[in-house]
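Below is the structure I would like to discuss, written out as structure tokens.
Every protein chain but one is kept in place in this view of the complex.
Each chain carries a letter (A and B) given by its place in the written order, and its residues are counted from 1.
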Amino acid sequence: MNELADHFDSPERQAHAARLGMWVFLGSELLLFAGLFTLYGAYRAKFPAEFAEGVRHSTKLLGSLNTAILLVSSSFAALAVEQLRRARRGRAVALLLATQACGVVFLVLKFMEYSEHFALGIYPGGQGRFFAAHASAHFEPFWTLYFLTTGLHALHVAVGILVLAFTTLALGRGSFGPKFIHPVHNATLYWHLVDLIWIFVWPLYYLA
Amino acid sequence: MTTTFEPELRVVPSAPPRVRDLAREWLLTRDHKRIGILYFVATSLALALGGTFALLLRIEHLTPGPTIVSPATYDRLFTLHGVTMVWLFLIPSIPTAFGNYLVPLQIGAREVAFPRLNLLSFWIYVFGAAFVLCAMGLGGLDTGWTFYVPYSSSSPSAVVPTLVGIFIVGWSTILTGVNFIVTIHTMRARSVSWMRLPLFTWAIYGTSIIQVLATPVLGLSLLIVMLDHAFSWGLFDAARGGDPVLYQHLFWFYSHPAVYIMILPAMGVVSEVVSTFAHKNPHSYRAIVYATLGIAFVGFLTWGHHMFVAGMSVFDAGAFGVLSMLVAVFSAIKVFTWLSTLRNGSIMLKTPLLYVFAFLFLFVFGGMSGVAVATMSLDVHWHDTYFVVAHFHFIMVGGALTAWLAALHYWFPKVTGRLYSERVGMLAAALVSVGFFATFFPQFLLGNAGMPRRYYAYPPEFTALNVASTLGSWLLASGLLLALFGLAHAFLFGPPSGDNPWRSRCFEWRTASPPPAHDFEQVPSFELDAYDYTTPWPEEPPLESSAEEPS
Partner (left out) sequence: MYELLRRLFFLPRAATELARAIDALHFVVIGSTLLGSLAIAAAAVWLITRYRSDVVRPTPHQSARASREWLLALGVVSAFLAAWVVGYKQFLRFHEPAPNAFTVYVTAKQWMWKFTYPDGRSTTDILTVPEDQPLELVMTSRDVIHSFYLPGFRAKQDVLPGRYVTLSLGAARAGSYRISCAEYCGISHYAMSGELRVLPAREFQAWLEAGSPDHDSSLVELGRTASARHGCFSCHTDDGQTHVGPTWSGLFGSEVLLADGTRVLADAAYLTRSMMDPQAEIVAGFQPVMPTYLGSLPQPEAAAIVEYIRSLRRAEREPNPTLPTVQVAPPDAGAARSPAP
């Protein structure tokens, strides 16, 4: 995508098409997580006490730290696009690398969270000694949804890192001219979506 | 229609390396027209496969007891019939084959916005479809195409491979939808404003919105079922506090709008065919556009009518009942608009119009039976019986498949530059319509009599109606084969059609038939409206309708 494809009559139009395509795709992604949030709402209405108890069990410190990390990474991504608009390629590459680094840290922290849960005997699907010890209450929906939602989100983070890495590589090689920043813009848009979804996951599973 | 490749293949013996070139030219093409044709071939194969399953199912029902297959095979057959027809044929058929071919032509573009993505979508579709077919080899799936939990979490059949296949096909659906939305937004020729878009393009636009917004929810529900089957996550398992009805909500949130993914493009075809063969502007262009968008929107609010007896609260059930009626109102507006488009027209009666006539009758009947099943006390009796089976086949076969056939005949000269035989086409259309009615009308009565669906064997008093339905299915199949034969013959030997045999004003007919590689030698101005039949074009001599009957 480093030049004008011959079916577009202007670079502006091509950039517009690429951005619109990404926005529509993000709409599709939102609906995926909307389904998960709907499930959360339905099960929380059914088991309010268990959900409140589940939130108390979640690893608040790590979760909140992760929120901060994602927010910072998103601002790096936004700044990278701004730097690219001013044709400062080196800074843009550095900022994009910082974004990816934040993403990796996020995944590491997420992994640590999971190990803490596993250590307590909490596994998805109501398997593990935690559930055996609390057989009288239904903690399964909370934890299964927790693993499903954060797992899918972590998958999106990983995909986001890969997309950013490819874009950074192409940018570093000089594949994008100053008029063709939309691939970078699109990659950061995707990253912002990943961030946005976490902004909803965080209160639902860590705070409320 | 694998014969598509044949004219070029004829030179193969003399120059073997050309095969590879030809394969690359077609299989790696980014030309929206060729991708459309590839999709057409692939979806038609899916139709043939799903149709074969259907014929086997009908033969099984010739007698009340076991006829040709065991109960286990029967369960796999109806599941695969549903899966193949819904995801491999009905959902992609019109949007991917005809949409890919025609939308750029109808908006004056040389390509879709993302040609490489378009090719990728096609191969994702093929990969997903292959996965589903492999799953059949791995023992098949016996849950029905709705995969209701908890049966699907414990079913001793190939649940995971099949669902992975459908999951993959879902990606193709989403990417195709994104591509069309962006194409229609950004690729229109200068003078083609929104309210001048051809109605088929509007229909594809509405369809794409549903595809993009509904399919991820299907992906989520399938993912949860897979995790449940493979790792026993049990999110809907009642023993672990789960609620199996929640799965049904998620599933129908996708699968009801999916009905409109199937029928909206069909309606778009009907709008085009009616206007072209009446040589008159649609009675109300705006009514059709708003009804299209209305259906796309309201379609998202009606899913609960699949669950009136599933254990929902009566309040929810009532609300879904009322909302379901709204869809019928939009559809009624369209039907009346099509009818009054015919009024004062200059009607050329050709095969596509005959199919549209069948569509009008079958779709209105099927649609009004839809109002009937949304009438809640009636649905209690009909739910999960053959009445519902008949109802949705009236919409999907009587509606979507009939419109698909109309589209096939209508745009056949556009794609091939040849004319098919009207005599064979009309005979096939008549056979298809009569065969369809004979197949599915008895099923309404079977439902009334109380025969549940997905029954391997049935009480002997239902035999007569079942036999009638099976005989009808043979008539329907022979009609489809005749139509295929007519078109294949025309593809090889049909007389040249000229650029615009139907005298249509619509934008796609303003270039050569078949169109040149980049669609237009020069993009036309499109100043004359797509439905302006008030004046003859200067180069058109007055045309005798009877004179163009091919020999």
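Just so we're on the same page, a residue touches a chain if its C-beta (ideal position, glycine included) is under 8 Å from a C-beta of that chain, and two chains touch if they have at least 3 such contacts.
The shown structure was predicted, so the numbers you read here are calculated from the model rather than taken from an experiment.
The chain we do not see here touches B in the full complex.
From the set B:Thr29, B:Ser232 or B:Thr375, the residue in touch with the chain omitted from the display is B:Thr375, counting the whole complex.
Checked against the full complex, the one of B:Ile68, B:Ala238 or B:Leu492 touching the unshown chain is B:Ala238.
Screening B:Arg58, B:Lys280 or B:His409 against the full complex identifies B:Lys280 as the residue touching the chain left out. The chain not shown here is touched by just one of B:Leu22, B:Leu120 or B:Ala328, and that residue is B:Ala328. Contact with the chain that does not appear here is found for just one residue of B:Leu22, B:Ala48, B:Leu62 or B:Val364, B:Val364.
Listed by residue number, the positions of chain B touching the unshown chain are 70-72, 75, 142-144, 148, 150-151, 154-156, 238-239, 243-245, 278-281, 283-284, 286-287, 308-311, 314, 317-318, 321-322, 325-326, 328-329, 332-333, 335-337, 339-349, 353, 357, 360-362, 364-365, 368-369, 371-372, 374-381, 383-385, 445-446, 448-450, 452-459, 465, 503, 532-536, 542-546.
Methods note: only the chains that are shown with their structure count from here on.
If each chain is reduced to the centroid of its CA atoms, chain A and chain B end up 35 Å from each other. Partner chain B is touched in their complex by these residues of chain A: 5-7, 13, 16-17, 20-21, 24-25, 27-29, 31-32, 34-36, 38-39, 42-43, 46-47, 50, 124-127, 138, 140-141, 144-145, 148. Interface residues of chain B facing chain A in the complex, by the touch rule stated above, are 109-111, 113-115, 117, 174, 177-179, 181-183, 185-187, 212-217, 219-221, 224, 227, 231-235, 237, 240-243, 246, 250, 253.
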